[in-house]
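Excluded from the complex is one protein chain; the other protein chains are retained at their positions.
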Amino acid sequence: MPVLDVRDLKAYYITDRYGRISRVRAVDEVSFQVHKNEIYGIAGESGCGKSSLLKVVSGLSKPPLRILDGEVIYKFDDNELNMLSLKDDKQRRQLRGTHISSIPQASMNVLNPVKRIEKSFQDFVSVHFEINNKAQFNEMVREHLSALGLDWDIMHAYPHQLSGGMRQRVIIALATILKPDIIFADEPTTALDVVVQRGVVQLIKKINEEQHNTIIMVTHDMAIHANLCDRLAIMYAGKIVEEADAHTIFHDAKHPYTTMLLKSLPKIGDESERESAPGAPPSLVDVPPGCRFHPRCPKATELCCKEEPQLIEIEKGHRVACFHEGGSR
Amino acid sequence: MRVRSKNFRSNTVEFGHGHSKLLDINDLSKVFIRGQGFSKTRLVAVNKVSLSLERDKPEIFTLAGESGSGKSTVAKLILGFEEPTSGNVVYKGEKISNIKGSMEFMKDVQPVFQNPFETFNPLKKIDSYLYETEKNYRMPGADEHRRVKESLELVGLSLAEIKDKYPSEMSGGQLQRTSIARALITKPSLLIADEPVSMIDASLRMSIVNLFKSLKEKENVSIIYITHDLATAYYVSDRIAIMLRGYIVEIGPTKSVLGNPLHPYTKMLIDSVPSPDPTKKWKEDIVLSDMESSEFARKGCKFAGRCPEVKDICTRCEPESVKIDGRNVRCHLYQ
Amino acid sequence: MVRAIKDLFRHDKKFRFGFSIMVFFIIISFVSLFSPYDLSTWNVVPRDLSPSLKYPLGTNSMGQDIFWKATAAVKNSLLLGLIAALVSRIIAIILGLLAGYMGGTVDRVIMTITDSFIIIPLFPLLILVSSILRASLDIFVLGIILGLFGWANDARLLRSQILSIREREFTKTAVLSGMKPTRIIIKEHLPHIIPLIMATVINNIVWVIGMEVTLSVLGLSSLNTPTIGTMIYWAQQYQAVFLEMWHWILTPIVICVVLIISLYFISTSISTYLDPRTRVRMIKGE
Partner (left out) sequence: MFRRYFLPRFIQYLVVLIVGMNMIFFIPRLMPSDPIESRLSQMTAQGQYLDPAAMEGLRESLAELYGLEGSMFEQYAAYWKRLFSGDLGPSFSQFPTPVVELLKSSLPWTVGLLTVNLLLSWIIGTILGAVTAFYPDSKLTKVIEILAMGIRPIPYYIMALALVILFAFVFPIFPMAGGYSMGTKIGFNSRFILDLLRHAFLPLMSLVILGIGGWFLQMRNVASNIVEEGYVEYAEASGLSKTKIILHYIIPNAIMPQLTGLAINIGFIFGGALITEIVFSYPGIGSLLYNAIIAEDYNLIMGINIFSIVAVSTAMFIVDMIYPLLDPRIRYQ
């Protein structure tokens, strides 16, 4: 029973600049399911649409990003609801914090620069509970912080007084204080130093273990995925091209893009030659016909240039969109 | 860097031929002072750094470290963008402070920037930079645009690929290669690449890194590769220096420093590099540093606050750099 | 340029409104050259007539044709705006660029003066100057004086823009490509600051036209030159409001408001259109 079921989702950025209309096909017919208590990774390079996908799924898309088609179905405590049909802003707000929450990319300005951290915690909690009893609220925060190994003193600091890594950990604490069912993390480790990165990965893992929730993790960094994720989807040019459990992806990948991506990663202690694929990902304004990877694919045939391969299950839990791996039209 | 006429001194510099060192950095320190009057704070961004590159043996030298380790400041000092507080940088026998800004020096030492999307003016076509460089540094008798074509070939691009293109129409990898092609037009002896691949997608990253390798081998260009990414450093570089809060804590051949680290900090860094393999997940928890500023202000070894092997002496005395096992290490364990 | 105007005209309502009206006013300015009457003499037509076919906007109590007077007023007010904008742009651009590029002491000195000009209330100072010069304040002199007062904000704006562009990486690339400072400024930086300069030109003209009105109604300009301000001055002197001669008093007021609003709309539209970020997205095809 999946907690999140995304079906044929299609979302484009549509803009009109002085009569020049453009369509950026950021998310194109994407389907996937996420199960309870798993860490589901979405990998892909810059501009592949992974962040847009996350925005649409978590109900945060704003114009010019428009949802053209598809369904995003959540199942919480046997209640089923379609995120995209929630018209009411209030309904959507009620979901946040308790059911779904987000960890954004580590940056200077995710926390309100003119308020102390404590105020942010109050704001976020009071969306769902009236804070009548300050002591009780403090106790709740203190417990949460200590579970995550954070110091209570940070509550009285302003964001600019904290280091980058500390800020990111505070944000993670903030995002998880109400023990949400699903957490969306968008590049939470990018722009952090390796040691701090490791601390953040550790923290996310700990939350998953303690709160038994589901985490959807978006990052371009395959090594972070390897460390954290149970299952993994690879996106390329607005589409999922391969999906499997982490072990299969890293040791038995089928899609030529996935293998190429993995082959290009250097490792300490491994001196063998590494190669990049030729060319570069296409612009989403103007995607190639057929399989979107065909201009860079060593295996490309005439079929690949004309027809688009569907994402199909080639063995249990392993889906690939490639004609050479049993893909169909 | 100011766009000021004093940067463009026209006096020519004859590089002394008797010197065997391409680059010689000696006991280099840089102190930044923030604030004015009585509220001044000192920040030692680069602390007693020494390293040198041989002139007739091109190599890729990595300066690695976390943010705030001072590695980028070292690059700026080498390029003459900053003045050292003490110590000096000598390039082919000449002090940088004497030759910086001269056409000769700029021709011989070229930087490659971190963010290829910011390297070029977004409102200008990208090929103009190549022609501009060729025109401004042209040697007498050189063919029209020959160097442009040659250096594009060196980086694996064709003129057709970049002709009449604006920076926003190209991928990060293409832009970074164009940026390197621009730097190569003047046939430099030394490239200073500050995090050249950190903004580039993983699948295109190796094309840049491999390019450095071939430039070293085929064009005899030495490269100072500044990065926080130890995996590419291991792959590409001959020697490596690990920096921490202004100090070089370990310096030596890359394969031995990263393969068999001696300094506890190097060990921790290598341990923290995630491996793209789910069977090699991190096991034990790690201790994170407290505030950055407090580590800078720390007496003795800067790593003492989070070192698993910390001793009493570490918090009191600053360790000296000692030679051991073909490398230099700054740690009380080996004094 | 033509393409920009076409794009804006087609797809930006505010620009279409402003631009059409400006074109109309510019035509009107040229029409004023064919006036059948001498516009500075009195009693050339019957007094106090309401609008009619012969006198489209009627005549005033001084025996002047309001329509022809208005055409000349539009021309003179625009001319004044252009003179003042030219003078103040020269000062603003020179000081802004100098401060931005030289930095250090030069920057500090220039900015201290600029800040003083921004903070000091200019209206009483302008009164002081014009009350001394009074009679000799023709369009040209007034234009120069307003120009000398209206540069400070824009000099500061240009300087900060220069400072931020200068720190951007592509400036370093240009230096490393062996480009000389003047060439860097012209080739690399100018395309980024032109939109700002364009917008400030128009905003400055708007300010100047408003200031002229104010000084003129206080009697502090050469009152026989037809401008929007002097038209209001004379209408007020003859108590046009009390006489309910609306065609007289409202003509300059409406012209002034419409002119100023349309200029302002053009300025905001242009600055959005030329904004480097918009342009980059358009190049990219997004």
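A, B and C label the chains in the order they appear, each numbered from 1.
Everything below uses one rule, namely that a residue touches a chain if its C-beta (ideal position, glycine included) is under 8 Å from a C-beta of that chain, and two chains touch if they have at least 3 such contacts.
Computed from a predicted model, the values in this text were never measured in an experiment.
Residue in contact with the omitted chain (choice from A:20, A:160, A:212 or A:299): A:160. Considering A:31, A:46 or A:107, the position touching the chain not shown turns out to be A:107 (whole complex). Checked against the hidden chain, the listed residues A:20, A:35 or A:93 yield one contact partner: A:93.
The chain not shown here touches subunit A at positions 58, 60, 63, 89, 92-97, 101-102, 104, 107-116, 119, 123-124, 127-128, 158, 160-161, 171, 174-175.
Of the residues in subunit C, those that touch the hidden partner chain are 14, 112-113, 115-116, 118-125, 127-129, 131-134, 136, 206, 209-211, 213-214, 217-220, 232, 241-242, 249, 253, 256-257, 260-261, 263-265, 268.
Quick note on the criterion: only the chains that are shown with their structure count from here on.
Path length between subunit A and subunit C in the touching-chain graph (shortest route): 1. Work out the mean CA point of subunit B and of subunit C, and you get 51 Å between them. Contact with two or more other chains is made by no residue of subunit B. Looking at subunit C, one finds that residues 281, 284 touch two or more other chains. Subunit A meets subunit B in the complex at residues 45-46, 163-166, 193-199, 201-202, 220-227, 229, 246-247, 250, 260-262, 264-271, 274-277, 280-281. Of all residues in subunit C, only 101-103, 166, 168-181, 184-185, 187-188, 191-192, 276, 279-281, 283-284 touch subunit B in the complex they form. If you check the complex, the residues on subunit A that touch subunit C are 13, 15-20, 22, 24, 283, 285-286.
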